[in-house]
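Okay, here's the structure, questions in a sec.
For this view, one protein chain was removed and the others were kept in their places.
In this document, chain identifiers A and B correspond to the written order of the chains, with residue numbering beginning at 1 in each.
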Amino acid sequence: MPSEGRRLSYSLRDIAEKLGAQVHGDGNCRIDRVATLSEAGTGAISFLANRRYRPQLLATRASAVILDREFLSACPVSALVVANPYLGYARVAALLASPEPTQAGVHPTACVSGSAEVDASAWVGPKAVVEDDAVVGARTRVGPGCIVARGARVGEDCTLTANVTLCHDVRIGNRVLLHPGVVIGGDGFGIANDDGVWVKVPQLGTVVIGDDVEIGANTTIDRGALADTVLEEGVKLDNLIQIGHNVRIGAHTAIAAGVAIGGSASIGKRCTIGGAAAIAGHLEIADDVHLTATSAVPNSISQPGIYSSGMPVQENRAWRRNVARLRQLDEMAKRIKELEKRLDED
Amino acid sequence: MPSEGRRLSYSLRDIAEKLGAQVHGDGNCRIDRVATLSEAGTGAISFLANRRYRPQLLATRASAVILDREFLSACPVSALVVANPYLGYARVAALLASPEPTQAGVHPTACVSGSAEVDASAWVGPKAVVEDDAVVGARTRVGPGCIVARGARVGEDCTLTANVTLCHDVRIGNRVLLHPGVVIGGDGFGIANDDGVWVKVPQLGTVVIGDDVEIGANTTIDRGALADTVLEEGVKLDNLIQIGHNVRIGAHTAIAAGVAIGGSASIGKRCTIGGAAAIAGHLEIADDVHLTATSAVPNSISQPGIYSSGMPVQENRAWRRNVARLRQLDEMAKRIKELEKRLDED
Partner (left out) sequence: MPSEGRRLSYSLRDIAEKLGAQVHGDGNCRIDRVATLSEAGTGAISFLANRRYRPQLLATRASAVILDREFLSACPVSALVVANPYLGYARVAALLASPEPTQAGVHPTACVSGSAEVDASAWVGPKAVVEDDAVVGARTRVGPGCIVARGARVGEDCTLTANVTLCHDVRIGNRVLLHPGVVIGGDGFGIANDDGVWVKVPQLGTVVIGDDVEIGANTTIDRGALADTVLEEGVKLDNLIQIGHNVRIGAHTAIAAGVAIGGSASIGKRCTIGGAAAIAGHLEIADDVHLTATSAVPNSISQPGIYSSGMPVQENRAWRRNVARLRQLDEMAKRIKELEKRLDED
């Protein structure tokens, strides 16, 4: 039960119950915030999810720590034992978070078309624009400077934080969180060459975003050429990601910042894609594929697993020498073969 | 001739005439939309531009298909034979597209300076800002949230979709299409080092965009330091591209998403640059150069042709082994040479 007053607080026992965790130590102690192991003090709960922070556990002044059983004996304070401490932390942090200010209605400086449908419990902030025939669902927040273009439909409990652009006719599910500068439904990059001059290919599809999707700042998702671009439920995208037209991203796939995905690529469910990876268009990536950062994917991947590419930095002079050899690699391989042949003939 | 009613429709024969195509089958059938081979039904025209979709041709229910002569015998319905089916499709799709809503005038929630010149046939949408001395040409659409800063000049028949930022004094040609979040004319990255502290170099040039240019969502084009940054006519840029100060991009060059081009680079005409490529500054790339995705270009390219770099993904364990060898490449080459020497001496 939250206590009275400005800040929420719970007993450690209450928190344990919500997490399905085991309490070790004082179940009655009050917890009102989360903090790092090194910064936590009385009233704060911390967590240990990464072995490298073990020394900080030994010195922590937190009231309690969420951790794996393995570290219980090293914990100098009360503890909650769970299987996945980072997940436990996520849950406690959400529990203790100050609630967002709740508002409803249309700010007097917003511009909402008479033909738009904005739920009475939704909020449209200052300088936001909701165009003709657009729909904004219950409890959804359209933040300052956001644009919901004609015919776009946004579900319930969504947040468009600020300066988000939804182009015409895109469809957004429920509980979708869009960070500033996100653009959904810009034209796909469709051009046909007519004797040296590019002719635009009309982009007639739209974008369909499933429930519980989160999209990071300045990420862009293009509308489909004929069919739609689709992000299934639970997809999580970081910042500055490019999703080309007609891409499909399977449910619960997570993609780190700076990734570019070419048009008509199909990404499976539960994949993870590391930062700055590049995925070509017109290919298929199976479910449960994990790409490490800077991976370049020119072809389909049909088997689950971990895949990688990219060249880690070296001291500049060594790199210069090695990179010169990269251009000779095929020749080197042939020389090895020739050497083997000569030795075999001896 | 378009028929009466909400949706445009044409006879197949009319369409053939507009494309310069040969009709095979029923020239009188009515066409009112485009669709993919697998989704098309009566009234829809589809196209086959990629051999891999041939099986879908055999099963299509489209009223007609645009295709190369090679596939005519396999087509179960009426057909338009053309040399470039994708181009033919682009044209038909444009022909059949619902016209954009046409509007003129300044929305009451827009903010237009008294010293700006906005053509009477232009449209300035909700919450848009047109600053002092800016010019907006005939039939140009300045969408919601767009900013046309002081002294910027936009030509005729342009579209700034939404939340586009044109900085002061940039010059935009005619029929230019700018997607949401585009920034044209931010300061170039000019800094001079003064004993460990960076001093800003004023960016005094501007950006000049030619006719018929299209620029994708959240792409950024910096203003020149002294001279201007220039995109010639017909250049097509995808999303999240960075164009540094004083870059020149030749006419009809097309660049895919996520490319970064360093300052003062000069790119030729009719080039194509694949996604996530990186091009250093202060270099020249000839006309008709084609760079595949993820190419890294540290030096000038003087000959037309196809160029590539980048390392495709492998299964993670194999990559770890191979990438460790990358650091030994120069040493490996020397060992091969030594082996050859020893064998020659034998």
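The working rule: contacts are C-beta pairs under 8 Å (C-beta built on N, C-alpha and C of every residue); 3 or more make two chains touch, one makes a residue touch a chain.
Computed from a predicted model, the values in this text were never measured in an experiment.
Undergrad: Any idea which of B:Pro55, B:Gly105 or B:Pro202 touches the chain not displayed?
TA: B:Pro202
Undergrad: With the missing chain put back, one of A:Arg91, A:Arg139 or A:Arg248 would touch it. Which one?
TA: A:Arg91
Undergrad: Give me the chain B residues in contact with the hidden chain, please.
TA: On the side of chain B, residues 111, 127, 129, 131, 145, 147, 149-150, 163, 165, 167, 181, 183, 186-187, 189-194, 196-202, 204, 218, 220, 222, 226-227, 240, 242, 244, 258, 260, 262, 278, 280, 291-292, 295-299, 301, 305-312, 314, 318, 321-322, 324-326, 328-329, 332, 335-336, 339, 342-343, 346 touch the unshown chain.
Undergrad: Under the stated touch rule, tell me which residues of chain A contact the chain that is not displayed.
TA: Looking at chain A, the ones touching the missing chain are residues 34-36, 39, 84, 86-87, 89-91, 93-94, 97, 101, 107, 109, 125-127, 143-145, 161-163, 177, 179-181, 214, 216-218, 234, 236, 238-240, 252, 254, 256-258, 270, 275-276, 293-294, 310-316, 319-320, 323, 326-330, 332-333, 336, 339-340, 343, 346.
The definition used in the following text is that only the chains that are shown with their structure count from here on.
Undergrad: Could you tell me the distance, in whole angstrom, between the mean C-alpha positions of chain A and chain B?
TA: It comes to 26 Å between the two C-alpha centres.
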